[in-house]
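Report on one structure; see the data block that follows.
One chain of protein is taken out of this complex; the other chains stay put.
Chain IDs A, B and C follow the sequence of writing; residue 1 opens each chain.
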Amino acid sequence: MLTFTIRRLVLSVPTLLFISLVIFLLLELAPGDPMAQVPLTVPPDVKEKMRQALGLGEPIHIRYVKWLIQFFWIEPQVLFDHIFGTSFADGKLRVISWQTRSPVMDLVVQRLPQTLWVVGVAYVLAVIIAIPVGIYSAYKQYSIFDQFGTFITMIGFSVPPFFTGPLMVVIFAVNLHWFPSIYDTTLVVDDLESLGKQIRQMFLPVMVLALQITAQISRFMRASMLDNFNQDYVRTARAKGMSEYTVVMVHVLRNSLIPVVTVIALGIPSIFGGAIITEQVFAVNGIGQALISAIQANDLPMVQTLTFIFAVLIVVFNLIADVLYGVLDPRVRYD
Amino acid sequence: MTDSAPQPTPKRIAALSDPIPTQPPRSQWLDVWDQFKQHRGALIGGITFLVIILAVLVGPAVWWVDAQYLPKGREFINLRDTRPIYVALWDNAAKVDWAHPLGTDNLGRDTLARMMSGGRVSIAVGLTAMLLSILLGTLIGVVAGYFRRMDGVLMRLTDLFLALPLLPLILVASLLFRETLSAIFGVEGGVFVLVVSLIGITSWMHTARIVRGDVLALKEREFILAAQSIGTKPKYLVIRHLLPNVMSPIMVSATLGIAVAIITESALSFLGFGFPPDFPTWGRLLNDSVDRMDLYPERVLWPGLAISLTVLSVNYLGDGLRDALDPRIRGR
Amino acid sequence: MLDQPIVDIRELRVEFQTRGGTVAGVENVSFTVKPGETVCIVGESGSGKSVSSLSLMRLIEFGGGEIAKGQLLFNREKGGEIDLAKATQDQMRKVRGNEIGMIFQEPMTALNPVFTVGRQLTEGLRVHRGMTAAAAEKQALELLREVRIPEPERRLKQYPHELSGGMRQRVVIAMAMACRPRLLIADEPTTALDVTIQAEILALMDRLKRETGTAVMFITHDMAVVAQMADRVVVMFRGNKVEEGPVEQIFNNPQHDYTKALLAAVPKLGEMRGKAAPEPMRLLGAENQRIAPIPGTDQRLLTVSNLTTRFPVRGGFFRRTVANVHAVEDVSFTINKGQTLSLVGESGCGKSSAGRSILRLVEPMGGKIDLDGVDVMALDTNQLREARRDMQMIFQDPFASLNPQMQLMDQVAEPLRNYDIASGSEISDRVANLFDRVELPRSFLRRYPHELSGGQRQRVAIARALALEPKLIVSDEAVSALDVSVQAQVLNLMMELQAEMGLSYLFISHDMAVVERVSHYVGVMYLGRIVEIGPRAGVFENPQHPYTKALMKAVPIADPARRKSEKDLNFKPIPSPIHPVGYEPAPSVYREIEPGHLVLTTDSGY
Partner (left out) sequence: ERGKDGNVSIIYWQAPSILNPFLSGGTKDIEASSLVLEPLARYDDKGEMVPFLAEEVPTIANGGVSEDLTTITWKIKPGLLWSDGTPVTSADVKFTAEYCMHPEGGCAQLSFFDGVQTIDTPDDLTVKVTFNQPKPNPYGPFVGGQSPIIQKAQFENCLGSKAPECTQQNFNPVGTGPFKVVEFKPNDVITLEANTNYRDPDKPAFATVTFKGGGDATGAARAVFETGEFDYAWNLQLAPDVIAKMEAGGKGKAITGFGPLVERIEVNLTDPSPSLDADTRSTRKAPHPFLSDIRVRQALSMAIDRELLVEVGYGQAGKPTCDLVPVPDNYAAKNDFCFKQDIEGANKLLDEAGWVKGADGVRAKDGVRLSILYQTSTNAVRQDFQALIKDWWTEIGVETELRNVSASVFFGGDPGSPDTFQKFYADVEMYANTFNGTDPQQYLAAYRCGQEPKPESQWQGENINRFCDPAYDALIDELARTGDIAKRGEIAIKMNNMLTKDSHTIIGLVHRGRVSGQSNTLGGHVLNVWDSELWDAANWFRKQGS
């Protein structure tokens, strides 16, 4: 298992390097220019100087190597410094965002809490709802509950967030005034009241996201439970005189969770990646929104870094899902 | 083998004769259809989807208002922002017009006509992008599963595509290919090809993984070995034996793929990428109307509902197909 | 008290709601089981054996069935008689596992893969006996000892997949016996197991029954097992009980047609004693059967020498080959035209690998294969394809070896198309002829595999193999998955084809009785090597190698007069065929006992 993990980790390095190169070239090729947001009143020669100042004058391979060094060598040092109070990274040039002229990583750190709160809570909530729903729908297959649950989850699958989002805003924020329409990142949660505020402002985006995620996971859970209900060991457990509760909640559940847990793990990168459309609609200043605004502003270092972090997460959680599978399922042993 | 009536044969005693199927030979697709019919949701979904397709295909022949037509002169002011006729039910003062049952937009274009021509694009995008993604996914899945040596490379490729950001990709592709494509297919055709290919090549990964897994499992089945031993060439092995047996996950991926593609196209339109502005798609109609959502909710509602309903029906269709194509469930 | 039956099943009818309407799994079955008695229920596949037993446990509801009629009277330890057919699920939970234990057919899947053996064993004890975890564990240990599992302490902490099939089945038995049930239902507990393990499990059950006085309801389709175990026999046929009686009576004086046919179809070990060549079985009801010995010829068709096949085991960081599975190790044999060589041996001893290596479906590591003058090992891909016209294969699982998505006609025609042997209407003519040949109605041509029974499918597979008119057919457990009656028909078919067409067979099987019936020569494999090979009579009547001897002893014989006793059995656990890279096993050296009868002298690990 350990060898497997290490092997996969090592193998993922060239993969990731390749991915980073592809992303870099892609962004490099992409039309668009960081000067797009500078007003037309700024004359072209000044814009040209500004471009030079951003480092756009250098050849492409040098910029790529620079980015590699900054991302893989300097940023870890910064993190190390931050944790241990050392000063290895002092004076070294970090990955700098073109929009804000500040280190991209700082921005990520600043954005992460909102995304984690909103997307993370939605995810956790969805998992908490989806698993019992999936279990019960499978146990009572074709019952009213199952049919209804299927319908709701289908809705969750089918109704895109860019439709539900604005709809919710208009209904709940504009007409009913139940929830704010704009997410307030300055809110500090330190007492009950501010907690209430925080919950209220998270409510709509979390709802929209959770509906979607619940739909996916509960479908998975249901299918997985159904698979296992047909297994012989279930009959064995019943033949032993186990109660239905034990049969379902211990024997079947434990087996059914194995694929579902890996699916859940595979979904985690998206928590960090943010939900681009939902964040956009509800003005949640999270990573997803940072990404889309960076794309619109052609802030290449920011886009490059964010997409790459996302790629790393995908690769890592792919690995984690595989390892989890091995841990949860005693039959699977990687070597 | 449901019938148990012993068949009297002259040669053997009843007890030992094999039961011979009494029903006429039926292809398993008939079985599939039988099972499919059982699934009420899927049936309704299928019918709904057909109705939607018919509506957008045949609709314009019946409702022959030009989706691009702009009223001229003063008529413009009179005709723009017409509400759907049903609004008259509760609002006497509302500006309604039987000539525009779903109302008009802020430029006086007929919403119904736009919905229909938008639907045609959205569904066409959904179907073609799905086909492309299924094709790619199946190809890559089969190759990865069947040829061990390609497996690692292709699975890493899958990782790569999972990590690629769609928006910059669209920008790059339209930079590189738009002019060539519009030279070949015309402006709208070019964008169509572009959008479809992009959605296609960014959504095959899921299918590929499933197909790969199934092929890996199938490879161990004895009939593949049997096919090898009767001298079937690898090409036919794949075509005759592997592919038909991964059809069921592919079909399910396909239905999901339509849904994903329709939503992706809409999301692209929503984010401002995609088709030219005077080329309505459901996503764009929705996006353009979000501003006026509380004034003219119907302009958001109808395209939103259309997208959701299409995707919903397709999803149900897929659900039913999965049950129908799964021999374990069908056997029951 | 003693005469009062523990279970009294009266006019049981079980129905399933299916798409095709209501199906009766069991139409009308009544029988009783008395304390301390073993009642065997036999019948072909689908005759309702499992459904009856599951109804008794009221587990049938979970499979979509419903007890439509009848009573299931169960004599409880305390509280007298109860009709299980009407009991609530709550009551049933107290009966299940506690008063009735059940053993299932598939040891591989009957245990929950994610819980340790210990956990699954103690579960029942804690529920029914209210034991503490520690006490239950102690009891579990005791149970494992009772079923003679080596190193029971370690097993408790292991997961099912870490145990061999035989050990798993013991765990299942221990689980069923945990609460000392008064009735034990065993649904084909040994069908999936090797002969040797089967013998041990049967002996174990017999001993447990004797020691605890538990009544046993034993379900099987194997008449030899019935002869070995039963006190009384119930014969079922398509949902009905057709006959019932003490075991001797059933075997010696069967009344019902079906029972007679069944017994006629069972090959009995020793039946062929004294016959020089194999001959088809005389089947009941089949008229104008030509029972003639099939002598074959003495012409060499296939010569295999020093065949070695190893599968690499990769591991470590660089995924280099760290070990090899020595599946086939220095194996040599010959097959004559028109004759059959059988390979027997336990699961995993390399029979299939040997068969596949000859067709080069798996690539052998070394050795020579000469098929009628063609050096198979030297062929390139195209030549190999050509060469495969002369050798074909039939596989064990008729459900798995046909493509479920293709019409039978196309499947049988595929080899013809592959080699451009025929085209157009000629193809359909030839396929129709092949169907006639394997005695399948032509109306099946347009059907799909799932519409056929197992035996019919196996005929299709044979037809497909015959399409190329091969000289050699490798039949890898071709009849193992079939019901006895069907098996007999297929065996006869194969033998008739041999007689008519001069086919040679490499017949792979683990069923000694079947092998005795069909072979000219027999090779016994153990751990990749042939430990004994020679003419059938020689190997069966004068076994020399200790493994062959043990194997012969383990085979149950379908004759209640010739029961085996537990002390006849002594099996060693099979060593692992996996050896690290660089391990070079000694070559196989044989001693010739009589002409053509060779015994391995190299240490084979047994």
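Keep this in mind: contacts are C-beta pairs under 8 Å (C-beta built on N, C-alpha and C of every residue); 3 or more make two chains touch, one makes a residue touch a chain.
Here the structure is a predicted model, which is why all the values come from computation and not from measurement.
A.B. asks: Kindly name the visible chains that come into contact with the excluded chain.
C.D. replies: Within the full complex, the chain not displayed touches A, B.
A.B. asks: Among A:164, A:270 or A:289, which residue is in touch with the absent chain?
C.D. replies: Among A:164, A:270 or A:289, only A:289 touches the chain that is not shown.
A.B. asks: Which of these touches the unseen chain: A:14, A:31 or A:132?
C.D. replies: Of the listed residues, the one touching the omitted chain is A:31.
A.B. asks: In the complete assembly, which of A:115, A:164, A:298 or A:318 touches the absent chain?
C.D. replies: Of the candidates A:115, A:164, A:298 or A:318, A:298 is in touch with the missing chain.
A.B. asks: When the complex is taken as a whole, what residues of chain A touch the one chain not shown?
C.D. replies: Those residues of chain A that touch the unshown chain are 29, 31-54, 93, 96-97, 99-103, 106-107, 110-111, 169, 173-174, 177, 180-182, 184-186, 280, 283, 285, 289-290, 293, 295-298.
A.B. asks: Touching the hidden chain in the full complex, which residues of chain B are there? Just list them.
C.D. replies: Residues 68, 70, 72, 76-77, 80-81, 106-107, 109, 171, 175, 179, 183, 187, 272-273, 276-278, 288, 290-292, 294-295 of chain B touch the chain absent from view.
To be clear about the criterion, only the chains that are shown with their structure count from here on.
A.B. asks: Expressed in steps between touching chains, what is the minimal separation of chain B and chain C?
C.D. replies: Step count on the best path from chain B to chain C: 1.
A.B. asks: Suppose each chain is reduced to the average of its Cα coordinates; what separation in Å results between chain B and chain C?
C.D. replies: From the centre of chain B to the centre of chain C is 47 Å.
A.B. asks: So, what's the distance in Å between the C-alpha centres of chain C and chain A?
C.D. replies: 51
A.B. asks: How many angstrom lie between the centres of chain A and chain B, each centre taken as the mean Cα position?
C.D. replies: Chain centres of chain A and chain B, defined by C-alpha means, are spaced 26 Å apart.
A.B. asks: Name the residues of chain C that each touch 2 or more other chains.
C.D. replies: none
A.B. asks: Enumerate the contact residues on chain A facing chain B in the complex.
C.D. replies: Residues 15, 18-19, 22-23, 26-27, 29-32, 147, 150-151, 154-155, 157-160, 162-163, 166-167, 170, 174-175, 230, 276-277, 280, 291-292, 295, 303, 307, 310-311, 314-315, 318 of chain A touch chain B in their complex.
A.B. asks: How about chain B: which of its residues touch chain A in the complex?
C.D. replies: Residue list for chain B touching chain A: 41, 156, 159-160, 162-165, 167-169, 171-172, 175-176, 259, 263, 266-267, 270-271, 283, 286-287, 290, 293-294, 297, 300, 304, 307-309, 311-312, 315-316, 319, 328.
A.B. asks: Using the touch definition up top, name the residues of chain B that touch chain C in the complex.
C.D. replies: 1-2, 4, 6, 11-16, 18-21, 25-28, 34-35, 38, 221-223, 225-233, 236, 240-241, 244-245, 247, 327, 332
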